[in-house]
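Of the protein chains in this complex, one is absent; all others appear in place.
Let's turn to chain A:
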Amino acid sequence: MAEFLSLKDAVKKYLKSGDTAAFEGFTHLIPHAAAHEVIRQGIDELTVIRMTPDLIYDQLIGMGLVRKLIFSYAGNPGVGLLRRVRDSIENSWPRSIEIEEHSHAALANAYEAGAAGLPCAVFRGYMGTELQRVNPNIKKINCPFTGEELAAVPSIRPDVAFIHALKADRKGNVLIEGIVGVQKEAVLAAKHSIVTVEEVVDELDTHMNACILPHWTVSAICEVRGGAHPSYAQGYYGRDNKTYIDWDPIAADREAFQAWMEEHVLKQGPEVFADRIKGLEVTS
């Protein structure tokens, strides 16, 4: 049953050191504010799952809070590499992390299997790739009817799923529109879920096949205007591509990174996100 909490209280209540957490949002609706709150609270030894780690995992990993990363594409999309993730894998700075690497198809299937309550996902994939040599969680299975060899991966069942959504009504029903990614699957697969939203409204004012998470599937709802920035929220504000481009030199240097995190994350609270989207709002 959805409870309306401050982001600080929601993170404190549901995420523990050593937990497995998924922060989803496929380019769109990435839960930046939630990740920053986790960093401020210093919750560590995390296993983090995300198809496209993006800046938030560069930051979580750079701050030394991650023990293991499960992912399928660790880049800054259209810009280059994730330099904090690289530094951790290549140089063990600030610590070494374990990685479990998949393809997008595998993780998308694994989230769906988690939402469906299945122990594993079966799909046609990993054919001829070397990923199964380095990842023992990629197995082959034969179809019991045709004999076709298929791939199997464990389903994803996180302790906590974090997503950002457009809005919630006062009961806590949540609306996601635009590129919906794997957020619905991530929430339904998780034991607990924390959903930040742009706004809380009286009526969702939606249509009959909309992507809705009913209030009883969500643990906590936190109103954080701009909470996806520099990712975007369809109909609210656009992707701040310049910030993604500007991140590269910051992340490339350990001291610049630490100074940036101190200034823009550790010394701030979720309320700063409303300022960060000024000038990016969708006006039409």
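To be clear about the criterion, contacts are C-beta pairs under 8 Å (C-beta built on N, C-alpha and C of every residue); 3 or more make two chains touch, one makes a residue touch a chain; residues count from 1.
Methods note: contacts and distances are computed from a predicted model.
S.K.: For the chain not present in this complex, what protein name does its UniProt entry give, out of "Glutathione transport system permease protein GsiD", "Glutaconate CoA-transferase subunit B", "Aldehyde dehydrogenase family protein" or "Coenzyme Q-binding protein COQ10 START domain-containing protein"?
M.R.: UniProt lists the chain that is not shown as "Glutaconate CoA-transferase subunit B".
S.K.: In the whole complex, not just what's shown, which of A:Lys12, A:Arg67 or A:His104 touches the removed chain?
M.R.: A:His104
S.K.: Which of these touches the unseen chain: A:Tyr14, A:Tyr57 or A:Tyr126?
M.R.: A:Tyr126
S.K.: Since one chain isn't shown, list which residues of chain A touch it in the complete complex.
M.R.: Chain A touches the missing chain through residues 26-28, 51-52, 71-75, 77-79, 81-82, 85-86, 89-90, 101, 103-105, 108-109, 111-112, 123-131, 134, 148-149, 178-182, 184-185, 211, 232, 234, 238-242, 244-245, 278-280.
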